[in-house]
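Here you go, one structure.
Omission of a single protein chain aside, the complex is shown with its protein chains in their original locations.
Letters are used for the chains, namely A and B, taken in the order the chains are written, and counting of residues starts over at 1 for each.
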Amino acid sequence: MKTREIAEFLSAELIGDGDVEIHAVAALVTASAGEIAFIEKADVATTSAAACLIVPVTFAAQTIAPQIRVSDPKLALARVAKKLKKHERRYFGAEHSIIAKTADVRTIEIGSFVTIGENSFIGEGCEIGDGVRIGRNVVIKKFTVLHPNCVIYDNVQIGSHCVVHAGVVIGAEGFGYIRDEDGEYHQFPQIGTVVIEDNVEIGANSCVDRGSLGETRIGEGTKIDNLVQIAHNVQIGKRVVIAAQTGISGSTVIEDDCVIGGQVGMGDHARVQSGAIIGSQAGVLPGKIVRPGVWWGTPVQPLDEYKRQNAHVKGLERLKAEVKELKKKLD
Amino acid sequence: MKTREIAEFLSAELIGDGDVEIHAVAALVTASAGEIAFIEKADVATTSAAACLIVPVTFAAQTIAPQIRVSDPKLALARVAKKLKKHERRYFGAEHSIIAKTADVRTIEIGSFVTIGENSFIGEGCEIGDGVRIGRNVVIKKFTVLHPNCVIYDNVQIGSHCVVHAGVVIGAEGFGYIRDEDGEYHQFPQIGTVVIEDNVEIGANSCVDRGSLGETRIGEGTKIDNLVQIAHNVQIGKRVVIAAQTGISGSTVIEDDCVIGGQVGMGDHARVQSGAIIGSQAGVLPGKIVRPGVWWGTPVQPLDEYKRQNAHVKGLERLKAEVKELKKKLD
Partner (left out) sequence: MKTREIAEFLSAELIGDGDVEIHAVAALVTASAGEIAFIEKADVATTSAAACLIVPVTFAAQTIAPQIRVSDPKLALARVAKKLKKHERRYFGAEHSIIAKTADVRTIEIGSFVTIGENSFIGEGCEIGDGVRIGRNVVIKKFTVLHPNCVIYDNVQIGSHCVVHAGVVIGAEGFGYIRDEDGEYHQFPQIGTVVIEDNVEIGANSCVDRGSLGETRIGEGTKIDNLVQIAHNVQIGKRVVIAAQTGISGSTVIEDDCVIGGQVGMGDHARVQSGAIIGSQAGVLPGKIVRPGVWWGTPVQPLDEYKRQNAHVKGLERLKAEVKELKKKLD
């Protein structure tokens, strides 16, 4: 792609040579010939060897490399990176894999030692990594990537353009037991399913359990980090972001456009309303409704309240001294 | 199974047709012909199309579907679900697996790309999923299911009727190091083992480390959720329930019949006494003895105390104002 084409693609102003060939993005400090980098702030001086720079519209310095001027350089770089990314075919035909005769597989990008169960469907353009296990009656739509060694249980549905990282387990039985009069635990049936909509990304070693009787659902465009736990019957909306090691208990609902930090714990049957932001390590009690806004702490409270309360706690030593003083005076 | 047979199996009263054939359990709202559903509360009106309903003994409404009246409908459904569950044979003989000649394998339900090491024993009725790794001298008793891609290190023992979900790692080396005078860490030997008793269930991607010199043990009927960490030499009793993402440090003991919430952290050498319940995200300090009762917070305290203390903290703003007022008066 030439610098001129990149500027056009971004609908942005180009200053400098429009004919420089760009083949990859890179960090500002390591970029070299053929690479494009970005500068986030207007007042950064650079001696980068990048062949092209994406800069803020307010960027003042002159550079040898041509500049492409945009309102959000980081976003622009992300877009260019996606545009420049070439699909390198990694697998050429499941030579050492076991695919059920009744499975309908429409991609040849299947790695080695993969197993695909009866009546499962894998759509065109999908990439199924080495050692992936796909159960029976699974549906995986188009252009979805399953990285090596992830496990998809029976009946799970995964949309198009999803990315599922290594070691992810989707569709394991949920954690639901009922105790009998003798104290023994009996598993409540975990025979529901999981539906993952389009453009979802799931980080390495995360787990999404199947619904007990209904379904667990992850909405379109939602991004989930590593080692996250999604329990049975959880409903996650569209464009939700969930950072690493967070755990969401059974039947909890997270509406569209929420942002959930890392190591957050949510009790069962809670509801996080659209637009809520929950800080890392927060705890949401079972059944709690979390309204839009920024939330923090365990149990979660609005960030302002949390800060005020924290300040009060930090001021306790002084308060105690004041009370002592008052006592003395009074005596 | 006919409705009459289900009522007999549950020792429960049947109202309505005893000859309806039931082949599966289902959710109330989605149930249809041949399916049985449950209603938890007496005052729920239903238009379910279920072929049979399990209802509380106090259930008043008339229904077209026959009713089976029990004291605990949810438990009854769990029992019926187990009864109705047909074992569908998934694997037929380890065709693409590598089994050591000295291994004694008494089931043909072994998936593809499995490896089983020397002198290991796999009992009758076991199901070993695709890509499972079983080391040397492992013993797995009868009717235990290992889901795909889990890893069992050498010398581990697993009982009968256990379920081990995908990605679980049992028997990895514990985390124990000793620092020398130069600041280098030396691994303390991690050559013990893991013993898992009968009827244990372990959730996806959980880890149970082997004992350093002794054993790590998980008692009969204990249920462990996803992404849980059980360190070396931990002793877990019978019928313990541990929710997702909890971590238990080395040599800690959890006695029978405890319930541990999600994301709980326990220090080493702690002891949780029989019948204790620990709330989610709680923290148990090393060496702490947790008596029976309900516990909460970090460090854990009795739930009542935790609530009272929380109320005091929330009242701090008012207390501060009162002190200010007193000061003014006194001046």
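Heads up, the rule we're going with is that a contact is a pair of C-beta atoms (placed from the backbone, for glycine too) under 8 Å apart; a residue touches a chain by one contact, two chains touch by 3 or more.
Here the structure is a predicted model, which means the values were calculated and not measured.
Q: Among B:120, B:222 or B:263, exactly one should touch the missing chain; which is it?
A: Within the whole complex, the residue contacting the unshown chain is B:263.
Q: Touching the missing chain, which residues of chain B?
A: Interface with the chain not displayed, on the chain B side: 98, 113, 115, 131, 133, 149, 151, 153, 167, 169, 172-173, 175, 177-180, 183-189, 191-192, 205, 207, 209, 213-214, 227, 229, 231, 245, 247, 249, 263, 265, 267, 283, 298, 308-309, 312-313, 315-316, 319, 322-323, 326, 329-330.
Q: Given the full complex, what residues of chain A touch the hidden partner chain?
A: Residues 24-27, 30, 72, 74-75, 77-79, 81-82, 96, 111-113, 129-131, 147-149, 163, 165-167, 201, 203-205, 221, 223, 225-227, 239, 241, 243-245, 257, 262-263, 280-281, 313-314, 316-317, 319-320, 323, 326-327, 330 of chain A touch the chain absent from view.
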